[in-house]
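The block underneath contains the structure these notes are about, expressed in structure tokens.
One protein chain omitted, others in place.
Letters are used for the chains, namely A and B, taken in the order the chains are written, and counting of residues starts over at 1 for each.
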Amino acid sequence: MRTSLVFSQLLLLIVLAIIFIFPKIRQKVSVYISWKGNFIVAGLYLGLLIILVPTLYMLPDKSFVKLMDDKDQAIVLSQDAISSMYQHLPLAVNLDTQQGIYRLSSQTFKVDTKQLSFNIDGAINSGNHQIFVERKDVDDGEIEVSTYEATQLVGGIDFTKLILPLTVSYQNGTLSFRSAGRQTFDFRQFNPDFTVNQFKGQTFWDLNRGSSIFSGQIIYLRVPKSLEIDQGKYNDYIRMLNGETP
Amino acid sequence: MGVIQCEDLTKFYGKIKAIDHLSFKIEENKITGLIGRNGSGKTTLLKMIAGYLKPTSGELNVFSGKPFNSLAVSANSIFIDDTMTFPDSLTLSDILTEVAPFYANWNSSLANGLFDYYSFNPQQPHSNLSKGTKSTFNSILGIASRCPLTILDEPTTGMDSAVRKDFYRALLKDYLEYPRTIIISSHLLSEIEELLEDILLINQGAKCLHLSVMELKELAVGIRGNAQVVLSFVEGKEILYQEDFTKGSLYVVIRRNLIEQQFELIKQSGLELFPVSTDDLCIYLTANTKGGIGDVFSRG
Partner (left out) sequence: MSSAEVNLLTASVKQYHYKLKAYTGLVNRLIIAQMLALVFSYVGATGMMSSGNDELTVTVSTYSASMVIVFSIFWIITIAITLTTKQYKKIELPLVGTRISGNLSDVGFLLTASVYAGMTSSLFGVLLRIIMYFTSDSSKIVFDEFSLAFPDLLLGMVVAILYMALISAMAYCTGVLAQVNMAFVIIIPVLIFGSLKVYTNFMQSVFKFYVGETFLPLFALKILFTSLILFGISLLLSNRMEVNR
């Protein structure tokens, strides 16, 4: 807030300087442009700017980010889905078809021991993520690991699909989760000029566009029926579905 | 019917009186010289006639209407002086073509002829001109616009004598071809008296004289000779100018009509009679003291 104030004052100063100093410089240099020259300059300038309009519309559509049409509903749906996972055990919804939730990754590991233990990287030990474990009806010797992400929004931009999933590996009965590293997203959004905003029901003093929604990833494990699970120190992060208590 | 009629005209700048109860009348199609010392109110008077300034009191009629901020007066008059400004984005030749549509009688062949004669650079902006060339250029506008009322305020400022003579000739020639009312203010009366028909002499905002050039030439006479003899003739009469020479010699200027009957007597007394130039006479008439600058040095 303060820097923007300083910035705008600086701008004003520069503008004033240009307005007052420039004509003086021009007088010193005494470059006189006749009215015809000025007319041509003015005409060309306007003409060039006008030509830009069709140019803009002809720009090929690359992979632009598109704003969510109905972000409020997406948020509601994803929140509902998550809370249902906490409340209604076992899982009542199919995460793959649930609106507001995206699958980031899916892996399958062959079980090599009778017990499953976990190792979660220190960098992600922040309570952001939840691990849900569901027992399958059969002992097929496979652990299915899927990572999901509920809708992530910043100012209407849905960047859920851009998020890198946690790296999952399995070795000697231990399922390890590692962070994909710190991720930074930098989006560029255009705002209509204040002249247009005024008639779009938005005035230039209130420009905040909705809130940000962040949530962690959901790791969904499907394990063989008789696999023993050792939650170890990760008691808080691992939730057993099927009403089972470890 | 006079083009300019002025009755008891007064103009104040704040508390300073610039024009003081001035009354005169200028007839149509005459060239009048407005003569006066520096600060006598010439420019103020001309700007009131042109409609730039508003009279404080009194009547001023130009083309039988009040000139201040009047479209009719503006359309039928042009005011030329050395402070005229033109935008830098217009070259000299642009100015001639752009100003032309404003004036109904504009003679562009005359304007271009004069422009070429003085060999101006058509691509130059007006503000770059020297004082003299600026005046020359402005005078082209004054002549070519052929306004029914052409006001030239010190039109020859900065011009060299060759250009001044050309200007006077051009003005006179075009006037003869296309008569109009012209007012020229100047302090170089000797140069323009050939051109003028009338002279309006003002001093400190008030009218001093308004008569024809012929009358002005005959108005006064100078007498030189032995101081006592000269004084015996002019005793008790209004002396316009008096100058002491060495060896008791004296020169006085006096109105001709006061002394005309005594011309023969004066000549017999060994005194010399001189005609007084209009230029000098105007200086004498508008002097604050009778002695002139010589008095400052001869004191004490």
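Just so we're on the same page, contacts are C-beta pairs under 8 Å (C-beta built on N, C-alpha and C of every residue); 3 or more make two chains touch, one makes a residue touch a chain.
Quick caveat: nothing in here was measured; it's all calculated off a predicted structure.
Shown as candidates are B:N69, B:N121 or B:S232; the residue that touches the absent chain is B:N69. Only one of the listed residues, B:P87, B:G248 or B:P275, touches the absent chain: B:P87. Where chain B meets the chain that is not shown, the touching residues are 13, 28-29, 47, 51-54, 63, 69-72, 74-76, 78-79, 83-90, 94, 98-99, 101-105, 141, 148, 179-180.
Take chain A: the residues that touch the chain left off the picture are 7, 11, 14-15, 18-19, 22-23, 33, 35, 38-39, 41-42, 45-46, 49-50, 52-53, 55-57, 59, 61-67, 123-124, 126, 128, 154-155, 157, 159, 163, 179, 182-196, 198-199, 201, 203-204, 207-209, 212, 214.
Everything below uses one rule, namely that only the chains that are shown with their structure count from here on.
On the side of chain A, the complex with chain B involves touching residues 30, 32-35, 38.
Of all residues in chain B, those touching chain A in their complex are 88-91, 94, 123, 125, 128.
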